[in-house]
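Since the structure comes first, as structure tokens, the remarks are kept for the end.
As you look at this complex, bear in mind that one protein chain is not there, while each of the others sits in place.
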Amino acid sequence: MTHDATTAPRWTREELQAAFAQGYEIGRAATARGKVADYIPELAKADPGAFGLYMLKPDGETLSFGDAETRFSIQSICKVIILAAALKLRGFNETFSHVMMEPSGDAFNSILKLDTRSNLPFNPMINAGAIETVSLLLPDLGFEDMLACARELCLDPSVTLNEAVYNSEAQTGYRNRAIAYLLKSKGVMSADPEQTVDLYFRLCSLSVSARSLAGLGLVIANDGIDPFTGRILIDPEHVRTIQSIMFTCGMYDYSGKFSVNVGVPSKSGVGGGIVCAAKGPMGIGLYGPALDSFGNSCGAVKAMVHISQALRLHVFEY
Amino acid sequence: MTHDATTAPRWTREELQAAFAQGYEIGRAATARGKVADYIPELAKADPGAFGLYMLKPDGETLSFGDAETRFSIQSICKVIILAAALKLRGFNETFSHVMMEPSGDAFNSILKLDTRSNLPFNPMINAGAIETVSLLLPDLGFEDMLACARELCLDPSVTLNEAVYNSEAQTGYRNRAIAYLLKSKGVMSADPEQTVDLYFRLCSLSVSARSLAGLGLVIANDGIDPFTGRILIDPEHVRTIQSIMFTCGMYDYSGKFSVNVGVPSKSGVGGGIVCAAKGPMGIGLYGPALDSFGNSCGAVKAMVHISQALRLHVFEY
Amino acid sequence: MTHDATTAPRWTREELQAAFAQGYEIGRAATARGKVADYIPELAKADPGAFGLYMLKPDGETLSFGDAETRFSIQSICKVIILAAALKLRGFNETFSHVMMEPSGDAFNSILKLDTRSNLPFNPMINAGAIETVSLLLPDLGFEDMLACARELCLDPSVTLNEAVYNSEAQTGYRNRAIAYLLKSKGVMSADPEQTVDLYFRLCSLSVSARSLAGLGLVIANDGIDPFTGRILIDPEHVRTIQSIMFTCGMYDYSGKFSVNVGVPSKSGVGGGIVCAAKGPMGIGLYGPALDSFGNSCGAVKAMVHISQALRLHVFEY
Partner (left out) sequence: MTHDATTAPRWTREELQAAFAQGYEIGRAATARGKVADYIPELAKADPGAFGLYMLKPDGETLSFGDAETRFSIQSICKVIILAAALKLRGFNETFSHVMMEPSGDAFNSILKLDTRSNLPFNPMINAGAIETVSLLLPDLGFEDMLACARELCLDPSVTLNEAVYNSEAQTGYRNRAIAYLLKSKGVMSADPEQTVDLYFRLCSLSVSARSLAGLGLVIANDGIDPFTGRILIDPEHVRTIQSIMFTCGMYDYSGKFSVNVGVPSKSGVGGGIVCAAKGPMGIGLYGPALDSFGNSCGAVKAMVHISQALRLHVFEY
């Protein structure tokens, strides 16, 4: 057994097709075990049986299964875009003087450690960390700037704001407001808490599809470069940072298990989406609003376990 | 920029030599900022200026710098060996019905989550998880079996027990006893708590060198196969599990930062050692008893930041 | 030794005079060891050496020492008035379906337990409990009503709002806003969080003197009856509840020690005030803005230790 370069991932069209087709079937079957998020009315309207999968490669090769074009709200996956924007605007050192990069082992919306271990949020993938990171964008970047950024990173000019979701979030996001005021009280947030959560609620309400997420995944997997234009969208060093943090913190309290069982930098949202930045490089977007107890799409997790094994996508499968 | 197979890591002897030589110098200089552990007298005797580095490849190529043959106690690095042994003896499912695989975000010796979030320790790299994992070895495996296992995995037949360290640990390890009794009280540990901590103390007291750790790192990086005999020492699926857990949980409260800045599955111990399972494959062992505030060897961390960047060892640097 | 009725507290004018005069001297000397609160600029302006003491009995007997007429902001002592008002407006059962009555053992502004143990604040003397209790007053009672209530309970028609303190609180009270939004997010608060904290900030900014606090203490010690008019201001059953909660929770993290060393139902505020409802009955108000590490007035605590011992005021000194 050797690890030289010729063993790097490379698949025939048939191998790819087979792996994703099987992953899709496995995932679709698993949706029955999940439950659609209902903390805001707009999310509760989703079809629990919906399931879609989209794969995109730098050479333009794509695979699409099921509800790959259905629009849903990006929710926590926007944390990846927020982190990328903050790193670009403020740089590595300033960004990480406001938020740490350690897995927290606590729930995504926990404020426990913020009040007992550190004034800084543990990482940008939990709500407290994402809200702090959003505050770094202000006042230089507003929602229109971030919308443009999201469209660019998702390789999808049709990403828009879902006003209904935004209104729901804004009216009921008491816990996120509590987090923002807590950060403000600790002196680690300069921006106005209300403006900060407003921008955060808008970014969580971006309307995307599995296809948009595949675009985002590809840009990240491709070292931050848009493979179709050659433009550098994210600095390569920032890409490694983002991938590492997605790997250790991207899947809520299931992050450790996902890193063992799938081993691909990923981020999920309670809207049912998952973005994966896989070797190849390859961007994979999944959508299945039926969630497991961790808040991850049931179907998408099962699909990725299969696809990763079939294509040997685990980062420690050299 | 492309990601096809020809960009996989491959270095000339000169490139390797230069990267490690510079890493060694940087690391040695950084020892001045650390402090030798003193919670047991035996550890406090270490020379704070000591620093060593050893690299081993499957083709037998080695690099050795400084105190690479100095013996020190393995301490928490034994958790990797314990996990490998438990996975082999009990299998994946039984092992992970006793310990989770999530980063905890708490101190290595914390019992907070054990008492508030879950009856199962968060992962096998914190003390509670390692002690629970040791209990799974009993009564089938005793210290002699585990010593043999350690020698095999470290490719070093001269690994022995440091009796003085063991006696110190056994006499003062009150917190680890508390953890064992707490696990027993929760009904998740079948073995006797005293026998369990005794075996744990012995395994923490194994006497190794940077060279032994390079051996251990190479076996892990080489998919569990002893490259010199071709024997499968660890099942490949278990190797990926071990690497993922080392990546997310291996460096105490610095694990997230290390995964961003170095990006190589690693495990450190308060004896001053760090084992790294790097791409190539390559095993890297480091020794520098002067520790930073996280309990990691100051010099070894700095050395690895440099070496990883110079040789592009970060797992997300495809 | 007997416990029959004739041993109940009764003192000559000289005994009272001596005990309070000595208590005043001891307290005044102790002010040198404390530090004025500085979390809002208005508090930081207080004279750290100020110290005052006022005693009031139902027969109109009074004792006054030092800065007994100096005005300062009531701060956390308003929690007693808030609780009395909520009990009157909503009754015992409804009030305590929104807030518990257990000592928390955590800091006064902690949100730890709120997020881990219970959705209900532990008691009405911590910020979270007081904010929840204020929300129960809305929309039936506004600030003017509560001001009237405070004047009545303090037997002091000149209690007013300190606008400067209120403005400071309102502008910087981020943590209290965080608590209000957290309570709202848990579904235990019906009122609007912003209106709730606004009323809370106003009540914390009431301008009182040691004399006003002596009035409040006397009403409580006198079973809720204004001794000069005979009017029932607080229902006797509510008075016992208030006294019990003051006894177990009134002095921040020093409550247990104060109950052992002084043994008189009391409540302190970071403005430097302490109200005591003592046997006799007797109302004691103290003022000393130099605070100890628990947030209690240094001088006032020392004075009360002496006075309680001298006059045998401890509740378990029958």
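In this document, chain identifiers A, B and C correspond to the written order of the chains, with residue numbering beginning at 1 in each.
Everything below uses one rule, namely that a contact is a pair of C-beta atoms (placed from the backbone, for glycine too) under 8 Å apart; a residue touches a chain by one contact, two chains touch by 3 or more.
Just so it is clear, the model here is predicted, and its values are computed rather than measured.
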Chain not shown, its touching partners among those shown: B, C
Contact partner of the left-out chain, one of C:Gly52, C:Pro103, C:Pro193 or C:Pro289: C:Pro103
Which of B:Leu16, B:Ala68 or B:Ile179 contacts the chain that the document leaves out: B:Ile179
Touching residue (missing chain; options C:Ser73, C:Ser168 or C:Gln243): C:Gln243
In subunit C, positions touching the absent partner: 1-10, 58, 100-106, 113, 117, 122-123, 221-223, 225, 239-241, 243-245, 247-249, 253-257, 259-260, 263, 265, 279-281, 314-318
Residue numbers in subunit B that touch the chain omitted from display: 110-112, 115-116, 174-175, 177-182, 184-185, 193
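FYI, only the chains that are shown with their structure count from here on.
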Remotest chain, subunit C as reference, centres from CA atoms: B
Angle of the C-alpha superposing rotation, subunit B to subunit C, to the nearest 5 degrees: 180
Inter-chain centre distance, subunit B versus subunit C - centres from mean C-alpha coordinates, in Å: 55
Between subunit B and subunit A, distance of the C-alpha-averaged centres to the nearest whole Å: 31
Shared-contact residues (touching 2 or more other chains) in subunit C: 116
